[in-house]
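Only one protein chain is missing from this complex, and each of the others stays in its spot.
We call the chains A and B, going by the order they appear; numbering starts again at 1 in every chain.
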Amino acid sequence: MNPRRKQRLFAVSAVLLLLGGAVGGIMYAMSENVDLFYTPSQLVNGLGDEKTKPVVGQRLRIGGMVVKGSVKRDEHSLKVSFDLVDTGPVVTVHYEGILPDLFREGQGIVAQGTLQDATTVNATEVLAKHDENYMPPDLKDAMKDIKHVAPATQGGSN
Amino acid sequence: MITEAGYLALVLALALSFALTLFPFYGSLKRQMEPVLLARPLAVLMFIATAFSFYALSYAFYTNDFSVMYVANNSNSLLPWYYRLTAVWGSHEGSMLMWLLMLSAWTALVALLARSLPLILQGRILGVMGLVCIGFYAFVLLMSNPFERSLPFYPVDGRDLNPLLQDFGMIIHPPLLYMGYVGYAVPFAFAIAALLSGRFDANWARWARPWALAAWMFLTLGIMLGSWWAYNELGWGGWWFWDPVENASFMPWLVGTALLHTLSVTEKRGTFKSWTVLLAISAFALSLLGAFLVRSGVLVSVHSFASDPARGLYLLAFLLVVVGGSLTLYALKMQSVRSQARYQLFSREVLLWGNNIFLLTATLVVFLGTIYPLVHKELGLGSISIGEPFFNSIFHILAIPFALLLGLGPWVRWKQQPVTPLVKPFAFIAVVTAVISLGWVSLYQSFTANLALLGLLLGVWVMTSSVAEIGQKLRSFGGAVGLKKLTLSHWGMVFGHLGFAVLVIGVAMTKTFSVEKDVRMKIGDTVKLNEYSFVLSDVYALKGPNYLGQAAELEVYDEGIKITHLHAEKRFYPVSRATMTEAAVDASLTRDLYVALGEELPGPSWALRVYVKPYVRWIWLGGVLMALGALLALFDRRYRQRSIAE
Partner (left out) sequence: MRKWLFFIPLVAFLGLAVFLFSGLFSDPHLHENVKVEQAMPAFALADLENPAKTVTEKDLLGQPYLLNVWGVWCPTCNAELGFLTSLRAQGVKIVGLYYNQPTDSAFGEQFDLPTLQRDVARKLAEQGNPYQLNILDKDRSLIFDLGVTGAPETFVVDAQGKIRYHMVGDINPNNWPQLEAVYQQLVKESHAGVTP
């Protein structure tokens, strides 16, 4: 092999090695940072045909309706917890911080966080419906396939 | 009436764009000069017609003509006149018209400024621009006509402009961004014209480079302003969210940066030709892809315009024709082009390969992160989102070799660089870098290896090396008189690199030392972040012209000394039922104090978001420096030579 060829071989293999490393690294980082979206019933019963349930500590997004009367605030801090529901099972969300401007009981929201136990999520971020034309897209998808069951306790107040 | 005239002007512009495509291509095919010569006035006329059309829509907004559907949907009579005018591009149809205005402006500029180019090449470039124009004019006329009337039933008043969009940053952010996106049509047209002729010489790169610089400058400013707007208006205190729409503008920027660098290789060394052409095509393709992603509804984000599958289909078909066509042409024509230049392993050419590899890896990362949720859903695996840590961690890693090479690059000669002459200056640069960055970081923390230290090392490395390189150049020119000898494009490079260094330092410092706290406060309460104490002195109700709200007053003390007063508001706009957070920001070069007012809680107490963000201004300052660098390089004398006619 003449020196020119040798050099070229070296350059090409260096590029390939870098590229391979980069793609591998990207794939790994991506698999570490994928946040799956669940509705409360998917979170409890499992997602998809295989009924895969999230594991404790997993990062995820959850979207559902805030159950009326479930919002509990800490008196001295911004700690808050509330229940989310779609078709049946209820999932509790804990959050500390400012809730979005349009956070309401009975409204659809999406929370990003980690799973604390089978039915509890620690949220780092809570997103609400932004205006009358905007609903978090993931939630919009989820909402289309579900049947809303009004909680029995909810009579016609005010 | 003027509305109809505006529509007709747009139809005329479409007709002109057909002519602009046909005549020069016909002329260059038949080797006749007359049809090619027609291209120039046609391009200018097309711009005039489009500008008139834009004026007509603006006039409809200014005079509150709510029989025009687009006006009724995006403006109302209560808006002040300047917001009525900026509402023109507040939504899909009008922003497409602005896109056309920019596209025709670039075309006219090419027609006027590229007169020194060989006539045939000129004609081909304008012809390709014309082809791109046809696609977009037809899109606006067929699928997003902003002049559509809603007669005979029209509303007496329009709807409110989204209050988020009533902001200075929002007003100039889209035009700049579009200038950048559309600007990449010009290097693209240069590349296609060169592919058609099969000739790629140094001249070609020298002609194309200023256009790539100009587009890059606008895109840089547009992205920076968008980031600044998000920071001020969205009330979250973040400056980059890896939102699909942001990513759509970031990808052409990354490729455009790579293009700037390879164009200089092609210009000075006559090599990297096929790669440069591919980058020129890719930069424009990514701009188009961005338009497709934002406007088709394939990706949904806070920024997205109303989605419409028919529009998406049209844009996809257009993308297929333009990009697919040019890549086919590329594959067929480029095989026979060979570069003769030889270079050694340690040479500027190889370092610029490195630059390109890292920039393209970054593009790939952004691309995958944007498109992967789509793939995932498509495969029926459920909805996902890619977390910010994905982008952040990879960009942190990529920044290291990129910045190290960047510091080295300007010192290394073309073809071959012996190592020994560089040892001494770089030993010096390394020592200076270490001393400055360790000293700098010790102002904020004890010596720990973290992101801040890394960012400072990299940033200071690039800065020292840039400054030392200027010093060395001056010495070799013989002192301060050498300042005149340095070309503007060299200064452009220096500013561009300094801007990058400033940006890196800003990002690293903000990410490491920002303190962000959501707190619950009563009047008189104090919260302490770093050395700053925030005292909530008052909260009261507000009543504005078209909103209700609450305002909070805070005093900020540093070690007992009052340094500033902050006034944060939360507004509610009844017409559009939107709530807006007007954050209070006290800005300075080394830190921002940021307060946003949240909800009222029993007590009475309030939720407040309080941030201290060190060096956040450096991020935008870096962007401005980079754009300034591009501006300087644009005015380099060698891009103004009018002689080269072969």
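Just so it is clear, a contact is a pair of C-beta atoms (placed from the backbone, for glycine too) under 8 Å apart; a residue touches a chain by one contact, two chains touch by 3 or more.
Here the structure is a predicted model, which means the values were calculated and not measured.
The missing chain, though absent from the display, is touched by one residue of B:331, B:423 or B:589; that residue is B:331.
Summary of contacts with the chain left out: across B:44, B:85, B:138 or B:316, the touching residue is B:316. From the options B:21, B:91, B:363 or B:550, the residue with contact to the unseen chain in the full assembly is B:550.
The chain not displayed touches chain B at residues 72-73, 76, 150, 153-160, 274, 278, 281-282, 285, 292, 296-298, 300, 307, 309, 312-313, 316, 319-320, 323-324, 327-328, 330-331, 334-335, 374-375, 377-378, 548-550, 570, 572, 574-575, 577, 579, 599-600.
Rule of thumb we're sticking to: only the chains that are shown with their structure count from here on.
If you average the Cα atoms of chain A and of chain B, the two centres end up 30 Å apart. Chain A contributes residues 7, 10-11, 15, 18-19, 22-23, 25-26, 29-30, 32-37, 47-48, 59, 61, 73, 75-78, 96-99, 101-102, 112, 130-132, 134, 137-138, 141-142 to its touches with chain B in the complex.
Only residues 162, 300, 302, 345, 350, 353, 357, 361, 364-365, 368-369, 372, 376, 380-387, 389-390, 393-394, 397, 518-520, 570, 576-579, 581, 596, 598-599, 601-602, 607-609 of chain B touch chain A when the two sit together in their complex.
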